[in-house]
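One chain of protein is taken out of this complex; the other chains stay put.
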Amino acid sequence: MMEFLAMGGYAPYVWGSYLVMAGLLVVEMLQLRFRRRSLMDWIRRMARLRVQEENQ
Amino acid sequence: MSERGIQWFRFTAPANFYDLAGRLIPWFAALTIALFGVGLYMGLVVAPSDYQQGDSYRIIYIHVPTAWMGMFLYVLMAIYAAIGLIWRIKIAEIMAKSIAPTGALFTFLALWTGALWGRPTWGVFWVWDARLTSMLLLLFLYLGYMALHAAIDDRQRASNASAVLAMVGVVNVPIIYFSVHWWNTLHQGASITVTEAPTMAMIMFVTLMIMVLATWVYSIAVVLARARVELLERERTARWVQERLEGERR
Amino acid sequence: MADREFRAVALAAERGDRRLFDDIDFTLSPGQLLQVSGRNGCGKTSLLRILSGLSRPVAGQVYWGDEPIQSVDGGTGSCLGYLGHQNALKEDLTAEENILIAGGLGGGRPDREDVLAMLASLGLAGYEDLPVRYLSQGQKRRVALARLLLQPRPLLILDEPYAALDVQVIEVLRSAIEAHLARKGMIVITTHQAVDIDGDCHNLRLG
Amino acid sequence: MADREFRAVALAAERGDRRLFDDIDFTLSPGQLLQVSGRNGCGKTSLLRILSGLSRPVAGQVYWGDEPIQSVDGGTGSCLGYLGHQNALKEDLTAEENILIAGGLGGGRPDREDVLAMLASLGLAGYEDLPVRYLSQGQKRRVALARLLLQPRPLLILDEPYAALDVQVIEVLRSAIEAHLARKGMIVITTHQAVDIDGDCHNLRLG
Amino acid sequence: MFRPLLALLRRDLTLALRRPQDALTVVGFFVVVVALFPLGIGPDPEFLRSLAPGVLWVAALLAVMLSLERLFSDDYRDGTLEQMLLVPEPLGLLVLTKIFAHWLITGLPLVLISPLLAVQLNLRPEEILILMAALLLGTPILSLIGAIGAALTLGLRGGGVLIALLILPLYAPPLILGAGAVDAVMHGASAQAHLSLLGAMMVFALFATPWATAAAVRIMLD
Partner (left out) sequence: MFRPLLALLRRDLTLALRRPQDALTVVGFFVVVVALFPLGIGPDPEFLRSLAPGVLWVAALLAVMLSLERLFSDDYRDGTLEQMLLVPEPLGLLVLTKIFAHWLITGLPLVLISPLLAVQLNLRPEEILILMAALLLGTPILSLIGAIGAALTLGLRGGGVLIALLILPLYAPPLILGAGAVDAVMHGASAQAHLSLLGAMMVFALFATPWATAAAVRIMLD
């Protein structure tokens, strides 16, 4: 296992590449999900507002 | 906008696109996980280390796919932008805008992984090699596109303006590439260039292709997902959005 | 002066998420004036820009005779003159130069005497050869008006032309407008100030 | 509200080479309004800027009580509010934020409820949390007015406050001005639009 | 047909003459940037000489880029650009005329002042000739390409810096070729190839960019 992690002495480079890539892809997906959620909330709020206005 | 134009693609109608993308995304997401799983296992565990570069060569499995993806997505983005600008097709505009962040991300990753690979192989993180330099300029083109999009408030105007920029950029990419190439070979200086891996072993090649496929599927999934969000944001007052929202939880 | 009608068909405009107006239709014949009125923010400026072909409506079309306004023979500018919120003057040029050059740009060859006479009639005698920068808010507006009135266009589109003008000049402008209508010109105008105009006036209320 | 007089003594202004006005004297007591009128370019804006201490006269002096206006205790801004041709709004902030921050900058701690109420009274209910950029010309002017009216200053200096406003809002503004006078405030105002104000009004004609 | 274009050209040149400091500041900027380099890098003459083509070109490029912000923005702010859309003349030609005027006012003076700076950086006469030729071909390209960026940032806050980000990547080819031309003569080679490529690029830009710029102007004024 340690041997695998050491990558023949190139650990910083190899893992630096792979982990950064994994990290950034995950960040991209999370950011997308976050954006989608806040957008949905906003649309719902506006819809509620409109209904409220119409009822008045 | 006045003449709604070409409707022969069924999915150009926003609601249809929204639904279709929503149905496709889970499949691509699943495929992405599977391909990355297999690719990473093969690349990091199964494939033997290189007799010259040792284990550092394993970076190739992400370096090459990201580099390809970065370049390809720019062209794709420009094509969508042109379609959006000329025929005023909303979905194309949205696709162009949605591709940009992913393309920039992959371009950045190509630079990053290349730099980390360069250290063990060349002894430095960076040389002003033609390929590296034009990749860097490509990143700037992406950033300029996104900055322009962000700087303009009006959505329609933003996508039109950045479409012009994307098209100008794509005409220039080959010019940039050749001039940079020429510049580098004219000066003496850095004689190190990106070396071809010596006749790749079969296992390496297969692994590489799996990883390339994985980044492809990932890009499709993410771009579609982002396009859906963009679409919602643009059409948030449309009736179909309200209808979709009744049904959907998240 | 004009021999065609100016028509708007089913115009709609959006800004941000809001639909400003919908289904605006009208026909303006030679000699008629259309006053667009409405509260602040109801979309008057947006409508006037669409009418002059500067921006595109979300739906509908504007016609000059039978041609869409963007593709009029000889360019949109050959049939209409537009005065926006801004004066479109070069601050470093004098009033006279500004008007002469604008005339040249429009393809005409304006006469110096006419320009001076027009400026004088708007109360700018003595200010013709000062760089526009030295003029006050209202004086600049007058120069812009002089430029517009010197380009003989059948249709004039005026966005709050009275803004910043003092009472005397408003009077002058009013008679210029009436003369233009009498010559079978057409006018589209917005304003928050009440100025009565003699002629075939119509009203369009937004919002 | 105010307990001092606002006085101008022998003011003169020059722009370029021209003397705009000479020897302007007046005294404004609490509860009085001064309307500055005159043709375009006679120097109204220049006078108002001098009165608010933003620019210096060639001759003469402006006093707040016995202090010259530039060296009032607590800063010029503590005794007067100024509304110029420009609205002084940040386009990226909402109407509400703009007003709250301007209040904070003035050293006060404005109340959110008051701000919303004032905006509503000026017909901007529903627009409070939109970036000002999205507002039309007249709506922006209203936000600037709301900001001014929320800073309780004894003296208000208003340069064409009615510009770009529609009729309803002019009415609202008129009653706000009358209320300010009734509270023993003072006002200096210029305008080309005729709006009758009930109160102790005086007139100053330039040019 | 050409009357409006001439009127426009005359207007832009008149405006520039009324405000000579505008054109002079561009030249001033060029000179100052070149002068900063020895401060940052050290005064060694041989070293400076080997840097000279690059530094001169980068400085010229930055100077042109900065001046570009004003290419349309003045006309935009005071509403003249709007009126120009109403002129019965193809917008592309109007744009080209404006670019030409802009080059006469800013690009040409750079070319003319460059020998002075080149001497200060120890370039030789024959190298200076090539430098001027390259700049003569290159600065119009910079103006033409930059006009697109100028149009795309019309009316945006922070336009100046945004322009830079948009067009600097596109400036790489003329920069490489231009600096390369001088470099080639410095190393005893011929600059022929560089210069002909630059010329070809200029012709291409001359025909292609005005339309892109016109489209951008229309979009931003929509």
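Should a chain be cited, it is by its letter among A, B, C, D and E, assigned in written order, with residues numbered from 1 in that chain.
In the analysis below, a residue touches a chain if its C-beta (ideal position, glycine included) is under 8 Å from a C-beta of that chain, and two chains touch if they have at least 3 such contacts.
The model shown is predicted, which means the values in this text are computed figures rather than measured ones.
Peer 1: Considering the whole complex, which of B:Leu20, B:Leu136 or B:Ala238 touches the chain not shown?
Peer 2: The single option touching the absent chain is B:Leu136.
Peer 1: For chain E, which residues lie in contact with the unshown chain of the complex?
Peer 2: 19, 21-22, 25-26, 28-29, 32-33, 36-37, 39-42, 47, 50-51, 53-55, 57-58, 61-63, 66-67, 69-70, 74, 157-158, 160-162, 164-165, 168-169, 171-172, 175-176, 179, 183
Peer 1: On chain D, where is the contact patch with the chain that was removed from view?
Peer 2: Interface with the chain not displayed, on the chain D side: 52-56, 74-78, 80-82, 84-93, 97, 101-102, 104-107, 109, 131.
Peer 1: Taking the full complex into account, what residues of chain B touch the chain not shown?
Peer 2: Interface with the chain not displayed, on the chain B side: 115, 124-129, 133, 136-137, 140, 143-144, 147, 150-151, 180, 183-184, 187-190.
What we mean here is this: only the chains that are shown with their structure count from here on.
Peer 1: With centres defined as the mean of C-alpha atoms, identify the chain lying farthest from chain B.
Peer 2: It is D whose centre lies farthest from that of chain B.
Peer 1: Whole-Å distance, chain D centre to chain E centre, using C-alpha means?
Peer 2: Between these chains, centre-to-centre, one finds 46 Å.
Peer 1: For chain C and chain E, what's the span in angstrom between their mean Cα positions?
Peer 2: Chain centres of chain C and chain E, defined by C-alpha means, are spaced 37 Å apart.
Peer 1: Where in chain B do residues touch two or more of the other chains?
Peer 2: 236 - these are the residues of chain B that touch more than one other chain.
Peer 1: Please set out, as single numbers or ranges, the residues of chain E touching at least two other chains.
Peer 2: In chain E, residues 222 touch at least two other chains, as defined above.
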